[in-house]
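Entry: chain A
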Amino acid sequence: MAHKKPNYYLVWLYLLVLTIAEVMVAFISGLPFEVLVFILLSLAIWKAALVAMYYMHLRFEPPRLVVLALAPLPLAVLITI
Partner candidate 1 sequence: MPEPASTFGAGIDSIYYIILWITGAIFVLVETALIVFIIRYRHREGRVAAYTHGSKKAEIVWTVIPFLLVLFIVYASNDIWLEVKRADQDGAAPADALPLRVVAKQFEWNVTYPGPDEQLDTSDDFVKRNQLHVPIGRAVRIDLESEDVIHSFFLPDFRVKQDAVPGMTIPVWFEATRTGEFPMACAELCGLGHYRMRASLTVHEPGDFDRWQAAEIAAGGPPTGDSETDAERAEESDVMSEGEESA
Partner candidate 2 sequence: MSEAAAIHAHAPRPMEGIRVYNVKLGMWVFLLSEVMFFSGLIGAYIILRFANPEQWAAPGEVLNVPLTAFNTFMLICSSVTMVKAFAAIEHGDQAGLKKWLLATIVLGAAFVGIQIFEYIKLVEHGFVPVASQYAAGGGPLYGSTFYTMTGFHGAHVSIGVLCLVFTLVKAVRGHYTEEYFSGVEIMGLYWHFVDLVWIILFTIVYLI
């Protein structure tokens, strides 16, 4: 494999922390709903990005595949809003 391995455990720890953070934010913090939603969604997307980049190796794929992988996201957003 061309690239050097990322430290998978580190990514795992990362995800773990973020998940705990999410649950905390959702329950402890008395933030207003909109802010809450915004924070939670950004955290979720952040985690998703980590998985895609490191576990699915998107980070190390030829750019053309990355483009291909990101292509439908606008549509996904379109349908969801």
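Assume contacts are C-beta pairs under 8 Å (C-beta built on N, C-alpha and C of every residue); 3 or more make two chains touch, one makes a residue touch a chain; residues count from 1.
The candidate set was assembled so that all candidates are chains of the complex that A comes from, given by their letters.
Just so it is clear, the model here is predicted, and its values are computed rather than measured.
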Contact partner of chain A within the complex, picked from 1 or 2: candidate 2
So, in the complex, the side of chain A touching candidate 2 is made of residues 1, 5, 8-9, 11-12, 15-16, 19, 22-23, 26-27, 36-37, 40-41, 43-45, 47-48, 51-52, 54-56, 61-62, 64-65, 68-69, 71-73, 75-77, 79-81
